[in-house]
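For this view, one protein chain was removed and the others were kept in their places.
Lettered A and B in written order, each chain numbered from 1.
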Amino acid sequence: MLRFILADLRRAWPGALAIALIIAFATALGITVTLQERALRLGSARAADAFDLVIGAPASETQLVLSSVFLQPAPLPLMPGAVMGELAADPRVAWAAPIGFGDAHEGWPVVGTTGALIDGLGGIAKGQGFARLGDAVVGARVPMAPGDTFHPVHAELAAEGEVHQGTTYTVRGVLSPTGSPWDRAILVPIEAVWQSHGMEAGHDKEGDARHHEGALDADQPVNPAAVAAPNAPGVPAIVVRGHTIADAYNLRQHYRGDRSVAVFPAEVLTRLYGTLGDARSVLSAVAIAAQALVAAAVLLVALLHVTQRQRQIGALRAFGASRGVIFLIVWGEVALIAAAGVAAGIGLGWLAARLISARIEAASGVAMPVEFAASDLGLVLGLLAAAGACALIPAAIAYRQSPAAALRG
Amino acid sequence: MARLAIRNLVARFPGLDQPALDVPAFDLDAGARIALRGPSGSGKTTFLNMLTGLARVPEGHVTWDGIDLATLGEGARDRWRAANVGLVMQDFHLFPGLSALENVLLPRRLRWRGAEKGAREEALGLLRRTGVPRPDQPVETLSRGQSQRVAVARALLGRPAILVADEPTASLDAEAGAAVGALLTDLARETGATLVVATHDPELIERIGRVAHLTAGRLAA
Partner (left out) sequence: MIRQSRRAVLLATVCLAVAAAARAGEGSGTLAFDELYGKVGVLGLSFSDKLRALKGQTVRMKGFMAPPLKAEAKFFVLTKRPMALCPFCSSDADWPADIVVVYLDRAQTFEQANALIEVTGTLEVGSWTDPETGFVSQVRIVGARFDRV
């Protein structure tokens, strides 16, 4: 029986292959949409995992999250320096770390912060953290090792090649991989950023850094108290972790006001996922429409093929073949081609999502988990069931002609 | 051995005033051989369809060894035919892409229980007996005479008790026709099968020996 199917497929292999490929592409389309959307969602959610609450000056919440969690460069307004001091004293706060952006080194963002964030991001994998202002810790994807030195560039001026000549950092440690854009970041003490931009405590909070370029005293020890000082310079964002979940909600509420805005990156992402979900729905509808079209085309081809062979099939019955076996054979042949197409499509869709994700990962640092979920099984089973059901039609047609009619010719 | 008894068989087709077939009584002993002769459209094929269960018996009785085909449903007739009847048609109805041997075996293989043990050896023996030189030759490369020999081998596989042929030599040249006709009659004699052949071929009729005339659906011995 199987040999007959195989003999038949061998005879008509170019057609069978073409049909299987078409089915594979239609399946892959749907699979890629599903996997890629999931990868974007889970990747961004996991990248934001270390950031429970972000506090910034009142402005776009979305921009605040994009800049702090995803290190997307954008000018953010500064918050009064006192906010940090207040947070440091708040009993609900487990840890809070300021972050200051603006500099870069060969395209890797240089971010000023404190040791709290290093621990919050998962700690040091190799080397050690900040001890002096000239120390730096690099993300897992930054191609530098402890002992390397560099001069950062002011990001907005990088094109003009303005280097903080007086500023030299020495890499002391490498962060554990986080699967987030922070893997591409270089972390330095925020005091060092203030010093090299001439933003010492107490004066010129929002001044134009270029005109106040200061020299960095690389050997000065890091002083955690300086960050929490009431007259500390302003920062664009502070990352906060509450002791409990209720604390996190309370802090979010407390720091939403005239002076600052507090937001869970998760809530911004959740809003984004709503939009992403809508996009996925549209793309899925397109994919399903494509699949339906392909199913129709395949059905047509199968019907033509079977109609052509109806006489042969009727004759086989006349000569003693069993009707049920013939039905099974025609069904099996069509279903086999369709199942092969669906299986190939799953692989193809996975591969496409992997390739797309690898590109996004390389560009953003956000790890993209391309993974199947239990719900995909339903999708695949649905496709297979649809294919199996469609294959019934040619099988039933093959059945239709009576053996007498088939022999009459 | 198969013995035939037909009673009050009437078959009509829509649009025809006269019945296409009207056979009040017709009997054949087991192992008998008979040629069915009649002009085109006289009802030969219709008659054979009734004999072999290819078509439903609309009225009357067609009884082979006590089994009345009129009482069998479509599936039961298919099973009965598969077990008892070997068929040879004017067109060979061979499956391209398969070898001569595979074609002989195909109807048997396409059953739930598959082909019997030894079917392959039997098929090879039949192909040798019918003079098909290369059993693994693809059928689309066979001559017409060879194709009909393969069809005869297929009909004889499993030693059916009933052998029915519908104008088996009509599409062959005289020489090939003579060879196929000889095979059919010889093999029917060898296996003791009851042989019914619809044909115009005088040589084949002579070879079979006994003839019944069919005119406008009515039989005359």
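To be clear about the criterion, contacts are C-beta pairs under 8 Å (C-beta built on N, C-alpha and C of every residue); 3 or more make two chains touch, one makes a residue touch a chain.
Note that this is a predicted model, so its numbers are computed, not measured.
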item: Omitted chain's touching partners, listed by label; value: A
item: Hidden partner chain, touching residue among A:74, A:125 or A:246; value: A:246
item: From A:10, A:271 or A:359, residue that would touch the chain that is not displayed; value: A:271
item: Residues belonging to chain A that touch the chain removed from view; value: 41-42, 44-46, 48-49, 52, 244-246, 248-250, 252-253, 264-267, 269-271, 273-274, 276-277, 396
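The working rule: only the chains that are shown with their structure count from here on.
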item: Rounded Å distance between chain A and chain B, as computed from the means of their C-alpha atoms; value: 70
item: Touching residues (chain side chain B, partner chain A) in the complex; value: 45, 49, 54-55, 75, 78-79, 81-82, 87, 89-91, 93, 95-98, 102, 106-112, 114, 154-155, 166
item: Chain A to chain B touching residues, read off their complex; value: 1, 3-4, 7-8, 10-11, 312, 315-326, 329, 402-404, 407-409
